[in-house]
Structures are given as structure tokens and as C-alpha cells.
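Note that one protein chain is taken out, while the other chains of the complex remain in position.
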Amino acid sequence: MTDIIVIGAGVTGCAIARELARYDWKVTVLERASDVCEGTSKANSGIAHAGFDAVPGTLKAKLNVEGNGMMDALSAELDFPFKRNGSLVLCFDEGDRHKLQKLLEQGLKNGVKELRIIEKEELKSLEPNVSEDAVAALYAPTGGIVCPFLLTIALAENAAVNGVEFRLNTEVQKIEKISGGYRVTTGQGVLESRVVINAAGVYADRFHNMVSENKLRIIPRKGEYCLMDKKVGNWVTRTIFQLPTKYGKGVLVTPTVHGNLLVGPTAEDIDDYEGVNTTREGMEDLVKRASLSVEELPARQVITSFAGLRAHPVTEQEDFVIGQAEDAPGFFDAAGIESPGLTCAPALGKYLTAQVLEYLPAGARKDFNATRKGIPNMALADEEERQRLIRENPLYADVVCRCELVTEGEIMDAIHRPLGATTLDGIKRRTRAGMGRCQAGFCSPRTVEILARELDKDMAEIGKNDKGSEFLTGRMKEN
Amino acid sequence: MKKDLVIIGGGPAGLAAAAAAKENGVDDLVIIERDARLGGILNQCIHNGFGLHTFQEELTGPEYAERYIKKVLELEIPCKLNTMVIDLTQMSESKKNAGSSKANDAAGSKLITVMNRQEGLYTIEAKAVILAMGCRERSRGALNIPGYRPAGIYSAGTAQRYVNMEGRMPGREIVILGSGDIGLIMARRMTLEGANVKLVAELMPYSGGLKRNIVQCLDDFGIPLKLNHTVVDIKGKERVEAVVVAQVDENSRPISGTEEEITCDTLLLSCGLIPENELSGNLGVDMNPATNGPRVNESLETDKEGVFACGNVLHVHDLVDYVSEEAAQAGKCAAAYLQGRLAGAKGEIPIRAVNGVRYTVPVCIDPHRMGETQVVRFRVGSVYKDAAIEVSFNGKVVSSRKKRALAPGEMEQIILKKSELEQFQGLREITFSVRQS
Partner (left out) sequence: MEKKEFVCIGCPLGCNVAVETEGKDIKSITGNTCPRGADYVTKELTDPRRIVTSLVRVKGGELPVVSVKTVADIPRDKIGECVKALKEIVLQAPVCIGDVVVENVCGTGVNVIATKNVEKV
């Protein structure tokens, strides 16, 4: 019997796993996809929210402000891109000023620092492209942007090197209470564990309801996004929100931490737990709503669109569901982690780990290594660093992805590091190869070739992500 | 490293430009090519139909490329393969003075930062540069096609590379969006190698491809072409399982109720090419929004002195023969520039593209600097029958050429004579337009 099983290797599961790794437990993370960061964590706004949205007193509010505060140190420790670019909530109507005021008060109660309301003139001086219609804004200098992939991957890698076992391609089918723990049946065999932590995103209700009579319900809430070319990445420098509506935070316009411009999300409750398709209506709606925030939204510069599912819990208090299930000792939920889940993840990991410690005491591991070095980044490196990398390994001079300037050296590193990439999406999220304006048109055949060579597979076995997503269907003249 | 001339790109444009520059007396030059071999995209265009204009022969892409590669090798023009240009900038004033005792020499020098496995990362200082980086294909994202994002969605060129360079099939049951020549050619290639091409859908009411390709790539194999149709949804979570095709109205918007789901495992996109001008952007070259390429004068020189452009990075061509021809002119002009023969502009006459003419290359012409004749290349914005191309000087029509058919897919050209321009007193503006009968 193992000590702890974590279900789900999204940002929440990986943040929990990394905190668990600080203690003397045997921890296994089960992930149904072929890589970490394959669900909600891969398709969201990439924002480190300041923390003025959540209702004071909720876990959301607490973990948001804490998580936001942890980002600088964590980013230094785990080497993932994070930038405190600040955020603005626009008010377009004098009659809505009380809403800004309410947000300000809420934020101050939640402990958000430096929060203040600014008037049009200051707003325009901060963000010249912001809409002429904005009359005032709430300004949160502590708001930030983060790479959701690299944050998740960094947490996972660090957990892995500290002894956490990750089982990918392992879907949990059944959880049963047994004496002293749980029996977890997966597509790849049966495991037993003293503690189970449920961080399964939109599927968290399914697993919770297998062991608890206090039923939980999660609705997948779809959000569509458009990503624009780096050419227009500086359209705004801060994250621009609109005053919230009943469907969430409204549409945001933000630079990404990698320098693109991101617009989104829509908000639509759906039945399909895998419904990550974009729609014409959604994309048109996005452009229309984002155009309220900025002048002349460069909609023609879209390089890709995507949709993600937020795990919206149907609860009275509109809060995350975190902690031990009342009627299932040793079964801990980290469920309903919708926005601002990405921001909360580091704080959530600590919060939940403290609860697990009470249930299953363990000593701290002396050999825990909290630091992790990321993949070198030729695109961002300065001349000296580039020269040093190339001297070390000439493959850092061999460009594979021309749009994002990603070299074979970086791709090799992505494959061979702990929890290395085995798919094209895995390479993409770790190195950005294929994320540029040609959207992998030029580099994907070469990346597939490198993956096949390094993993000792045939090119036909290499896929975009999970099984069934292979690119090649055969050889010429076979039919 | 210092060079008189650096040619960025070793595809058809770069090869022809380099050869012409060398033949016109430039000895200190180099071609920078990011791929492992010269020839660019021609290497994967294994179909025939290249070179009819240049060689009066029907060659395949690799054969056409080989003619120029041979020439470049015979002329002993150095080439750096597997080498990426990662930056292109103007030498700064301070560096100019500090870095060189012969300040004049370095005036206007360009700094080309390159990288490769053998030599690492370094900078080449060049007196002149020819931009010949080619173009890329419009992606699914840029086309805003809704739906899922499974494997099995390729630009036609990516599929072409898998098939023609690796002998691998990227799919079995294919739908192609876009009836440009690459899409049509791939319909035939995929069919011949064993795939089932179910449909080519085209958003416009006409095909962007050559008639010959419609007949020989689609009709020969019974592949249907649906005009005024587009893909409105992509289904399948891991791999494409189906696409939904719908008819569009005159504003290219899908008509509700016309949707048809087509089972397939692959969607190929052949929806236009975009010149790859990221490096030109780094240098701050003035761009033409109509072509997505630099604005050039009659010498194919951009607004940055000593920086020339040719081929698909300048504007997307229909035939490679014209790329070679244009590139040779760029090479020749770069040589003239380096030899001080490209006299300073005495008065550039703007060429305006109006009434159905989408753009012209060049965008201006200096009668004193031009050769005896000057080719002006252009495209029209829609399909015309029995129309005429009119050239006007200061608003007065000076020539009208009848055209039985004009289509956006075909590049047109008109040759202006130096004598005509010089004879016209007070020439301020040249206009290209379409006149419908």
C-alpha cells in the first residue's frame, strides 16, 4: 500500500504533489493523459490574479492572495516565466462606479496590496490603446501573467525529482474504500493507498461521488480564447478586465508572458466534459466583447484559437471544495478549481498538504530539493548566454522552429529531462516550438523526426498528444 | 566577418539573385540557407510544370532547382547551409565609427546575425543584403476555423513534405480547403500515393488555381470541387473524424442549413501564402499591406538603402519562372549598388494600383535609374472577363491592354519603357487599373 495517490496532473495536482514531496510519504500521481498539463491547466488565461474578485472569507479569496504573493519566489525557485504586469478592471459607465468601488473594498478586505481606482487620464497614460469609453478603472499592480504550461511542468518535474512517481496514460476507473485506505482501479492495474487526493478537474465530482454520499456536481464551463501574433503583443501591457458579469470576469485582453496578445474567455456551461471545441459564435463574441476594452483590436492578427473547460462547482458558497470528505476519511478533494485556480495552486498545495499531515503524520524530508532549472531558452537568452550554450552543445545553434527560435538543443532537453516530452504538444508546451505564427507548419515534421529518433520509435508512432493522435497513417503506395 | 553581399535564403529567389550578382561582378558574397539543401520549397514540389517560361521545358521542382544550384556551384558562390539568420539590423552610428577605420566603408552596413551547428553564433557585416526568405502558409488558426484541435490538420505544404520528402502519408481520407495550386497539386499527389481525396472546398466563387491543375489534378481523378464552400467545424478529439462543410453567401459567411458533414481523417489547408518578413521587420523595412512584402522601387530596393527583396518574400508569385527573373534583377541591381552604379534617386514616380489592381511591384519608378524597360508585376482583386489593363500617366491613359480573362490567382505584368516615361512632360504619377467593358 502506498501512502498517497493524487488523481490528476494539472496545475493543482502537480502543486499538491510538489508540496507532498517535502515529506516522508510515498506519493503516486495518476494522470489519464500522456503528459502533465493536459486538461484545464493547458487552456486558460495564464493570469496570476491579484485577488479582488473572490468573496472575502472564502478559500478562493485566501488562496488567491496567498498564491499571487508566492509567485515571484516560486518563479525564481522553479524557473518558469512570471511577470507582475499589473491588471486593470475597466468601468465604461459612470453608473457602474459603485461596482468598481465594491471590487476595491473586496480586494482590500482580501488583502490585495496597492489596489486603487484610477481615472480616465491616468488610465490612458498607462494604457494608450485602452478604449475611449472607459471612464475609470480599478488598478491592481500586483496582478501578473504566468505561463500555465511551464508552471505546471516545473511543479511536476520538481515533484518527480524529489521522488513523486508520475503514472501517465493511467486513467482511474474505480475507487473503493478498503480497510486503512482506498483501492484505486486504473486502466493499468490496481493500486492501494492510505490517502487519495482528488485533483481531477472537471471529473473531480465523478471520483468524489465514488466514495462520498455528500454528492458533488461539477459543470464544465467552456471558455474560448484567441491568441494573437507577437507583433501586437504590446497592444496593452497590463491585463485588461471588464467589470464582472454574472458569467464571470468578462472578457480580458492581456499580453501573455511570452509576448503574444490573448483575448478571452467566453463562458458557456456545457454538458460535454471534453467539449474543448471552438465555435464561430464564440470567436465572434470574443472579438466583439474585447473590442469594448481596447481601440482597434487587431483581430486579423489571430494565430490560433482554443477553448478550455473550467471546473465550475455547483455549491452554495461559490467556493472551491478543498479538504477531506466528511464521510470518507483519507479522501481529500481539491475540486471545483475554476478561476483563479492557476494563481491559487501554489498556496492550495501548501494548504491541502497541511491537512493531509494532520491525517497521516510524516516527517519532513531533509533531502528535498526545492529548485529546478528550466530548459535553456535561446530566444530570450542574451548574446553571452547563447554563446555559452552553443559552446556547451552545438545543437543549441540548430534552429528547428523558426517562428519562436527554438533549437534542436532545447527540444532534446525537453525530451530527456524528468517527465520528458513524448508528444508534439509536449515539446510545444516545454519549448514553444510550433507556437508561433506558422503554427508548426514548418517545424512539425522535423520535431516528429527528432522525437522518433530520441525515443527510438518510428515516426508513425509519434502523436500530437494522447494515443490516437498520431500524425502519420502509413507509407506511400500502401493502398 | 565582412561581406559585400549577403543573400538570405537559398530557394529559387536566392539562387537566381546570387548567380546574377556574381555574373555582374560581385565576388564577395554568400548565400545563407536554413535548410540542409539548396532549392527551398522546390525540393518538395515534385510535380511537373516548372520552367516552361525560362527553359521552354517542363521540369519538376527539384529539376528546376538543380539548374540554378548547378549554376551557383559553377560560379563558386559560397553557401552556408543549415544556417539560420536570427537577426538583421542596421549598423548603429556609434559602432560604425568605433568599429572601422574606414568609416565610409561601413556606412549603411547591415548586421546579419547567423547561427549554425558548425560555426556557432556570429555576425556578418554586409554592404548589401538581398531578402529572399520566401513565404509561409496561412494556418488553421489564422483562418479562424472553429472546432476541435485534433491531429490531422495540416497545411498543404506540411503534408507535401511528409509525402514527397519522407514517403509518409499524413492521412487516408482527405478533405482539402482551398483550391490554390498547392491544394490542387496535393489532391493529385495524395490520390496517386494511395489516399482518398473526398472533396476540395473553395470559399471563393472561383478557384485560385490554374485551369490545367483543376483538370489534371481533380477532374482526372473524379475529385469534386465545391466553390463558395468552406469548413465550418472540425470534429474528432485525438484525430480528425469529420469536417463540416457549408456553402457561403456573397460575404463569405456560411449559410445556415447547407452544412454537410464529411467523414475524413485529414484536413489539408491551402488558403494562401504569407511572405515571411519577420527579418525585414527587424530592420524596419517599410511594408506594403497589400502584399505583406516590402515596398520596393524599380531596382527592387526597399526603403533601406542597399537592402533588396525578390521572390515570394516580396510578393507571392504564381510561377517560379517569374521568381527567378525578378531575383536576377535584384542580384543585378545589388551589384550595381555595390559598384556605385545605382545612382541616387532623382525623382521617384509613384505607381498607384487602383480600380481592381490590388498592388504593383515596384511601387515607384525612377526614370533616370531604370533600365531601358521595367517589368511591373501586379495582381487583380477579383475575376474579370473581357477587361483591359490601363496604364495612365498623370491620370491620362497611355496604354490599354485587352485581357480576355483576369483572375486573382494569376500574376500579370506590363513592361514600361524608359523612353515613354522620359517623353512624358512633368510625369508625377503612374496608375494601373482594370477597365471593364
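Going by the order they are written in, the chains are A and B; count residues from 1 in each one.
Here is the rule we use: contacts are C-beta pairs under 8 Å (C-beta built on N, C-alpha and C of every residue); 3 or more make two chains touch, one makes a residue touch a chain.
Computed from a predicted structure; not experimentally measured.
Visitor: Of A:Arg116, A:Arg388 or A:Lys477, which sits in contact with the chain we cannot see?
Guide: Result: among the candidates, A:Lys477 touches the missing chain.
Visitor: Just one of B:Met1, B:Val215, B:Ile255 or B:Ala343 touches the chain that is missing; which is it?
Guide: Considering the complete complex, B:Val215 is the one touching the chain left out.
Visitor: Looking at the full complex, which residue from B:Leu192, B:Ile255 or B:Val354 touches the chain that isn't shown here?
Guide: That would be B:Leu192, which touches the missing chain.
Visitor: Would you indicate which residue among B:Asn43, B:Thr230, B:Asn312 or B:Gln329 is in contact with the undisplayed chain?
Guide: From the options B:Asn43, B:Thr230, B:Asn312 or B:Gln329, the contact with the absent chain belongs to B:Asn43.
Visitor: Decide which residue listed in B:Gly167, B:Pro205, B:Pro224 or B:Gly347 touches the omitted chain of the complex.
Guide: B:Gly167
Visitor: Which residues does chain A use to touch the chain missing from this display?
Guide: Considering the whole complex, chain A reaches the absent chain at 476-477.
Visitor: Please identify, in ascending order, the residues of chain B that touch the omitted chain?
Guide: Within chain B, the residues that touch the unshown chain are 36, 43, 46-48, 58-60, 62-63, 66, 163-167, 192-193, 210-212, 214-216, 219-220, 385, 404-407, 410.
In the analysis below, only the chains that are shown with their structure count from here on.
Visitor: Approximately how many whole Å separate the CA-defined centres of chain A and chain B?
Guide: It comes to 39 Å between the two C-alpha centres.
Visitor: Using the touch definition up top, name the residues of chain A that touch chain B in the complex.
Guide: 227, 231, 274, 276-280, 282-283, 302-306, 383, 386-387, 390-391, 394-395, 397-399, 402-403, 405, 437-442, 444-445, 459-460, 463-479
Visitor: Which stretch or stretches of chain B touch chain A in the complex?
Guide: Residues 34, 82, 84, 86, 115-121, 136-137, 139-142, 144, 146-152, 154-155, 157-158, 161-163, 165-172, 193-195, 232-235, 237-239, 254, 265-266, 278, 281.
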